[in-house]
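Contents: one structure, followed by commentary.
Apart from one protein chain that is not included, each protein chain of the complex appears where it belongs.
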Amino acid sequence: MHEQTVQIVSHERDAESYFRLVLRAPQIAPLIQPGQFAHVRILPLKDALLRRPFSIFQVAGDTFSILYKNVGKGTQALSRMRAGEELSVIAPLGHGFTVPKAGGETPLLVAGGYGMAAMFLLAQRSTQRGIVFVGGRRRVDILCEKDFAAIGWEVRVATEDGSHGEKGFVTIPLLAELKRTAAKRKLFACGPTPMLKAVGKIAEDFNMPAELSMDEHMCCGVGTCLACVIKVKAGDSWEYQRTCTEGPVYDSRQIVWEGTK
Amino acid sequence: MHEQTVQIVSHERDAESYFRLVLRAPQIAPLIQPGQFAHVRILPLKDALLRRPFSIFQVAGDTFSILYKNVGKGTQALSRMRAGEELSVIAPLGHGFTVPKAGGETPLLVAGGYGMAAMFLLAQRSTQRGIVFVGGRRRVDILCEKDFAAIGWEVRVATEDGSHGEKGFVTIPLLAELKRTAAKRKLFACGPTPMLKAVGKIAEDFNMPAELSMDEHMCCGVGTCLACVIKVKAGDSWEYQRTCTEGPVYDSRQIVWEGTK
Amino acid sequence: MNLSVQIGKLRMQNPVTVASGTFGYGAEYARLIDVNQLGAVTVKGIRLNPVPGNPTPRTAEVTSGMLNAIGLQGPGVDGFIKKYWPFLRELKVPTIINIWGTTVEEYAEVARRFDALGGVGALELNVSCPNIKEGGAQFGTDPKLLSQVVTACRAATTLPLITKMSPNVPNIAPLAKAAEDAGSDALAVTNSFPAMAIDVNTRKPKLANITGGLTGPAIKPIAVKLVWEASKAVKIPIIGMGGIQNADDAIEFLMAGATAVAVGTANFYEPQTSLQVIAGIRDFMEKKKISDVKEITGSFLPGK
Partner (left out) sequence: MNLSVQIGKLRMQNPVTVASGTFGYGAEYARLIDVNQLGAVTVKGIRLNPVPGNPTPRTAEVTSGMLNAIGLQGPGVDGFIKKYWPFLRELKVPTIINIWGTTVEEYAEVARRFDALGGVGALELNVSCPNIKEGGAQFGTDPKLLSQVVTACRAATTLPLITKMSPNVPNIAPLAKAAEDAGSDALAVTNSFPAMAIDVNTRKPKLANITGGLTGPAIKPIAVKLVWEASKAVKIPIIGMGGIQNADDAIEFLMAGATAVAVGTANFYEPQTSLQVIAGIRDFMEKKKISDVKEITGSFLPGK
């Protein structure tokens, strides 16, 4: 974990309100594990003070990139920044995914919307190929199809409006695949909480392992403020754990869903 | 008086920390009188909310310009803005100078630092030529010499460090000139309060008229908040008047100096 | 779509007024906005006699807000009636007159004078100005004194009475209740927060008065909470204010329990704010299919 003032190397629109931002961060890039995130201070924001967390999307040499959606004032201000401008970044943060190894379970990656960003590095670092299931509301919300294809992964798509791939939630193609076989397979998911909950349920139903990257609002990102907690099983009871530190990735069996959005 | 969102037509550094900013403001430009000011909202400032007042420096066609010094967070943010970007402006505001007429008193303009900005339009609109006395700490603080020369006004300079013109305060060349003759002459001054006070004193000593443009911190700029008041004689007593509305220009005999900075 | 609201007998065509002291006496901003589109105009605080106010600097900019210690400069009742009432009387929208005094009797006398004037929309009792030695905040922080002021004014006028509450109390409920019980028709929540700033280079306070009132977006979350707490304590309507910059801010106050809102500090940097807020509330109602603005009042969902 380092705090670094980093320069924007490139900044491109991906599709509609999605952007790809590449940052030069020589101290940070080598340390990154799939599923970890960067906590970004968007300096042009002045009356909004907090950092914003983004999954680390890709790593290349001394750079890393994020893939983000413009959803509010922080991402809006970020989207106006240009190559050469600076951000402050604390990264890599959090406890990421267990990288699948050749010969182990086949990874099935499930992503919704910007959740896709957390998946690419996992697929890339995995020595065992698998399938990526990706869902979104419309065609534009389906990200990175080409990127996954380029590293030899199969991609299955579902959109809520049916404009691309199957019509409906991403769990539809996933369930279809699992009905074929769930044996020696493992789920990895990142996306909105209802999707994660659905994936957790599927893992339970098929009695298969799943790692979920949880999306809670964060404040410090490093474990001091206790803002980002979720309920995690502890013996017969539960305890609050910090998704920024103990998470964001959890074994789905650990999670107490009651009380999540 | 209008509120208008205006575009920056050009923005150039004048000398060191001084900048010239030209704004296209077709509704406002035709209304401007010398000594009036524009109340500017610098939109990139987000946690600093108030407008900043600047004298109107020049008027040309549907544009007007200001000449400002980078002294704090507002002017700093302003100095980073580029042509094409927008500001919100309320102008023209305040009660300006009485424009000298041919055959009337000879105008002697006295300016300190950015106070020079308020003087150019006065000189330009005056049908009676006169002399401009300009003071500053160093050579770079002496603004607009060429602009005044271009409209045929004589400029006398004093710098505190002696790097340009006479060494000392601007009142030195002014006093020298008045000792020659003060008859049928009138002073017009804009600059820091101590300078205005000194000019007021000189006017009293020489029993000559003077109009002073007062520099008080402003908030609304239009007379509602009562932030910008100075003590002005009223019968045997005094009253607070709003420099943004009744001022910023006052006959020096009206001003009660006690309590000013 | 109905935007009108009632503050006691006072009908406002929409729930948006301006905060006392941030809109002069109405005429100043009339050159920049159509004042007749407001729900009401609220003017700067008036006491019986003229008040010179504090020395300068009277305002200072702070992070997302400002400090002021104007010291309630004002023309007194007679001066107001002579200089500003002719303009206000002709407006299509009602005028709320903010009044104060240094004694209970003075409050009542000022109320009586404005009652006699005729045509006034409502009186707002400023019992919470942090910038004057006497007659300021102490009336607004002690339920007994507050009750005396409101009772005396109630006896002096049949005009709607709005009591303007002080923000820095551990619990606003007993004070809100005291004002209601003494006959106040509405509450205004909230006045500015006692605060100060020092210029570390000169070591001088940024206000000549040393302390002043903090206003602007910085205080909004505290003000919203005070409105919510007050609205639970009383049945009378509340005019919410504190840092409103746009329609969402205003709607937040309405949802917290306010019946109307006032735009304050924002007038200084963006004189169009109050009209933008009205337009934005209308848009919100259209989008959310709300036919009466009163449905928004208190509509936030405290349960999860």
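All chains are identified by letter, namely A, B and C, in their written order; residue positions are counted from 1 within each chain.
To be clear about the criterion, a contact is a pair of C-beta atoms (placed from the backbone, for glycine too) under 8 Å apart; a residue touches a chain by one contact, two chains touch by 3 or more.
The shown structure was predicted, so the numbers you read here are calculated from the model rather than taken from an experiment.
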Among C:12, C:48, C:62 or C:77, choose the residue that contacts the chain missing from this document, as touch is defined above.
C:62
Which of these, A:8, A:140 or A:225, touches the one chain of the complex that we don't see?
A:225
For chain C, residues touching the missing partner are 55, 62-65, 67, 137-138, 141, 166-170, 193-198, 200, 202-205, 208, 210-211, 214, 217-222, 224-225, 228, 243, 248, 251-252, 255-256, 284, 299-302, 304
Residue-wise, where is chain A in contact with the chain that is not depicted?
1-3, 41, 47-51, 88, 90, 216-217, 219-220, 222-230, 239-240, 245, 259
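As a convention for this text, only the chains that are shown with their structure count from here on.
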Counting only C-alpha atoms to place each centre, which chain is farthest from chain B?
A
For the pair chain A and chain B, the C-alpha centroid-to-centroid distance in angstrom is 57
What whole-number Å value describes the gap between the mean CA coordinates of chain A and chain C?
47
When the centre of a chain is set as the mean of its C-alpha atoms, what distance in Å lies between chain B and chain C?
36
Among the residues of chain C, which ones contact at least 2 other chains?
64, 217
Give me the residue numbers in chain B that touch at least two other chains, ranges are fine.
47
